[in-house]
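Okay, so here's the structure we're looking at.
For this depiction, one protein chain was excluded, whereas all remaining protein chains were kept in their positions.
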C-alpha cells in the first residue's frame, strides 16, 4: 500500500504539485479553503478533508503551499493544528515563499513537538509545475531531507540543498526573486533610453535577448516590458512587492544594505500608489516611462 | 583583385576583427600607434602604414576600433585626416563604444565631406571576436550600410540594424553594457545576502545560473563575484565606469532619469576611489561586502 | 489639593518632564523599572510605586515616556494594565516616539475602555526638556486634548495641535526626525566634497552655518560631522535607525515612496553593520568618507 501524504493549499502552484505527487504513486489527503479546487485530485483518488489538520497522520508527512507568512503561521499554531497532529517523527515540507525569519521561528516551534520542518520553496510558474520542471531549494534537518527527497523528486527537475538552517532555502528563494525584479527594472530603463533616442523598444529587446541575455526570464519579461503588455498578470505586482519587502527585511536582520532592493522598493511602492497592484509586476516599467515624461 | 579596407586600431578587439576580414578575402591596410601589433597581419599579407590617414584611399572604406571618444575625434579631425582622404563616396565603419552624441557630431562632419559614417559597435569579448561570434549593431545611411554588410558579416555572427541615426547603434550598445553592469551589482547584493545568512556564495551562484539565469553573462560574472576573483580583468573597472558615464550622459541629453544607472555610478566611483580601476569591473562587488561590514 | 498625575518612564527625557510637571504644582505618582531613578522626584514630594499600573487612579491622567513601541504596548496590555485601572474618563498622554500605526491601534483599544489616548511626542534634547523648551505635537480626542493642555504647557515652550487622529502627532514627529537625518547625510556629503578638494571641513561648516543655515541643528550636527566627533552620543545611531525604519514603514502603509529615506536606511544600516550603533547618529558620516576612499 502506498504512503499517504497530506497537502494543504491547492492554488495554481499547489494543484499541479499535488498532481505530480499523486502520479508518482503516493496517496493524498488534501485540504483547501475553497474545497471545490480539490475536485480533480479527488477524481484521481485523493481524499479531501474538511479541516486542515485532518490531512495529517501521526508521524506522517504534510506539504503546505499557501500565500504568505501569516497564512502559514495561522495553520501551524494551536493545539489542534496539523503540526500537533503529525507529532513525533512527523515532517512538514513547507513550500511557500516566506521570510527566512518566519521559517526559523516555525522550525523552532515544530522542534518542540519533535516535528521536522523542511523548507522547500520552488522556482517556476504554474506551467513549469505542471511539467515537473520546478527547481526546488531545500533546507532543514538532514534526516528529514533525505526522507522526503523522493517526494521532491516527483515535483521538480532539480533539487538544491542548502543545509540545516530552515531559513536558508527561503533566503535563496528571495535571492532569486530579487534578481528577477532587478532585471525587470534594468530592462525598463534600457528600453526607455532607447525609446527616448527614437529607437523601437522591441528591436532592442530582440537584439539583447538573442545575444547577451538568451535566457527565458529576460525573454519573457523583456517582451512584456518592450510591449508594455501587463495583462493578464503572470505574477501580480502586489505579490512582487511583498517579496521585495521580505528581501529588505531579511537583509536588515543581518545588517546588510541592499541599495538595489531599496530602489526596487520605491519603484514598486509608487506602482502600488498608482493602483497597478493587479497587473504583472513588470508593469513597474510604466513608472520608468512616466518619470521620463512619456505618456504610455 | 580584392577590395582593400583600411583599419585603424589593432587592440585586443581590433586585431581579431581585422584577421577575420582578411580571411574573408579582403586586402588590408592597417595602422596602429604601436606598429609592432601589426606584425601577424602583415605576415598574412596586410600592408602596415606609418600614419593613420594612409590607410584610406579615395572613395574607399576605413574601419576604426579605438579606445574612446577622444581618440576617435582626434583621428577624424583636421584637413589631413583619414576622413578627408576618403572623400566623396568613402565610408567610415566606426566600431568603438562611444557616446551617441559623439557619433552624431562626427557623422555631421563626415557628411560635409560626403563621407558616410556607419556606426557599428560590437558585443563580445576578444575570444568571441576571434571566433567570429560578435554581435554587431549598425546604424547610419542606408546605402552605406548595405554596402558594408558583407564586411560586417565577416566579423560577426549576427547583425542588428537600427536605422539611419548614426547615434542609434551606440545607444543600443550602451543599453547592453548598462544591463550587464546592473546584473553585476544585483548578483553582488544577492550573494552577499546569502553569505550574511550563512550560505556559501558559490552554492547560490550554481543554483541560480542553472535555473533562472542560464546565460553566459550571469555564469561568467556570477562565478567571479561568488569567488571574489577579479584578476586578470576581462573588462577593466575603469572602462566600465566610462561606459556608465556615457549611459548617464546620454540619458540626461534626452531628459530621462535612470536611477539604476545612478546607483551604479556611485558604486563604481567608490571602487575607483578605492584604487580598483585595474580589476575586472565585477570587483564593485567588494564594495557591497564592505558596506555590509564584511572584510574580504 | 492638587491633582495627581501618573508618570511611567523616568529616563533622560521622562525625568525632566516629570520635574517640570511637579514644579507646575501637580502631585506625581511615578514608576520606573529601575526604581532608583525616582529618588530626586520622591525627595520633591512624588510618590514612587512598585508596579506600573499603580500610578493610575480611576478617571485620572497617566503620562508615558518609554523607549519604543514594544515597551509601550506591553505596558498597555492586559486586564491589570494602567489603562484598565484608569477606566472610563481616564486620559493617557503618550509621549514616546512610536509608529503612528501603533498609536492608532492603542487608541482603539483604549477607546473600548473609555480611556482617551492623547499622542504627545516631543522635540528636544534632555537639556531642552529641563529648560521647558520642548516643542510638543498633540493629537487625539479634542476634549481630552483641552483637558491636558495645562499639563503640556508645563512641559514645553510651544504646543502644536494636529487634530483627532491619534497617529497624526507621531507622523509629524517622524517628519521632523526624517528631516534631521537628511540634513546629517547631506552635511556629510558636502563636507567630504570640500575635503576631497583640499578644503578644511570646519571652514565650510563655519561659512554655511553662519550664512544659509544659521539654525541650531545644522550648527550642532555640522560641528560633529566637520570634526568627526561622535562621542558621547547625543542621540544614539541605533535609535536613529529605529526612527528611519518607522518613517519607511509609515510611508509604505500610505503607499508613498521616500527615496531619501531609503538612502538613509541603507546608510544607517551600513553603520550598524560596522558596529557604530552606540555612536551619535551623525557618525553615519564615517561611511560617506569611507566610500570616498578616505580613512578617518
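First chain written, first letter: the chains are A, B and C, and each begins at residue 1.
As a working rule, contacts are C-beta pairs under 8 Å (C-beta built on N, C-alpha and C of every residue); 3 or more make two chains touch, one makes a residue touch a chain.
A quick note: this is a predicted structure, and the numbers were derived from the prediction, not measured.
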| item | value |
| --- | --- |
| Selected residue (touches chain absent from view) among C:23, C:58, C:203 or C:275 | C:203 |
| Touching residue (missing chain; options B:42, B:252 or B:296) | B:252 |
| Chain B residues that touch the omitted chain in the full complex | 245, 251-252, 255-259, 262-263, 265-267, 269-270, 272-273 |
| Those residues of chain A which, in the complete complex, touch the missing chain | 266, 270, 273-275, 287, 290-293 |
| Touching residues (missing chain, whole complex) on chain C | 100, 123, 135, 137, 158, 160, 162-163, 165, 167-168, 171-172, 174-176, 178-180, 182-183, 185-187, 189-194, 196-199, 203-204, 206-208, 210-215, 217-218, 247, 250-251, 254-261, 263, 267, 291-293 |
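As a convention for this text, only the chains that are shown with their structure count from here on.
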| item | value |
| --- | --- |
| Distance from chain C to chain A - Cα centre to Cα centre, in angstrom | 40 |
| Inter-chain centre distance, chain B versus chain C - centres from mean C-alpha coordinates, in Å | 54 |
| Sites on chain A at which at least two other chains make contact | 251, 255-259, 263, 267 |
